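As you look at this complex, bear in mind that one protein chain is not there, while each of the others sits in place.
The block that comes next holds chain A.
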Amino acid sequence: MATVGFLEDENLEAIISRIEQKSRKIESLLKQSKPVEALKTALEGSLLKTKDERCKSANWIVVHRAIMAIKDVDAMFSSLDPEYYDILMKYLYRGLATGDRPTCDQCLKIHEKLTEKAGLGCILRSLADTINTV
């Protein structure tokens, strides 16, 4: 039991340091005014293989930062590859779940465009998957 706990702790630390790294990269991309690149960085590898809520929250703060930095939604979709659609949809629902007004406004705006692009199937994939939550 002790070894299992130790391994998990080590994993958590590794995950947290990865998230910190990602956060720094996103900040620098945002400073260069590359919001779409920042969003891609945020979404990449962000499906955490852990159930730990602290990691998920830390990761969400980073992704939230990138989502809120998107000003032109149409321009974002013209350069965002479809492979990001399913994971982006998951974060949009997390954003909507916060109930925070500006976050919800932004998420709804992106949600509308994303649904137009990726269809209802994308929504179903994000809602049906209860194992790989974000």
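As a convention for this text, contacts are C-beta pairs under 8 Å (C-beta built on N, C-alpha and C of every residue); 3 or more make two chains touch, one makes a residue touch a chain; residues count from 1.
Keep this in mind: contacts and distances are computed from a predicted model.
Undergrad: Just go with whichever of "General transcription and DNA repair factor IIH subunit TFB4", "AP-1 complex subunit gamma", "Protein translocase subunit SecA" or "Actin-related protein 2/3 complex subunit" UniProt uses as the name of the absent chain.
TA: The UniProt record for the chain left out of view names it "Actin-related protein 2/3 complex subunit".
Undergrad: Where does chain A touch the missing chain, residue by residue?
TA: 81-83, 85-86, 112, 116-122, 124-125, 128-132
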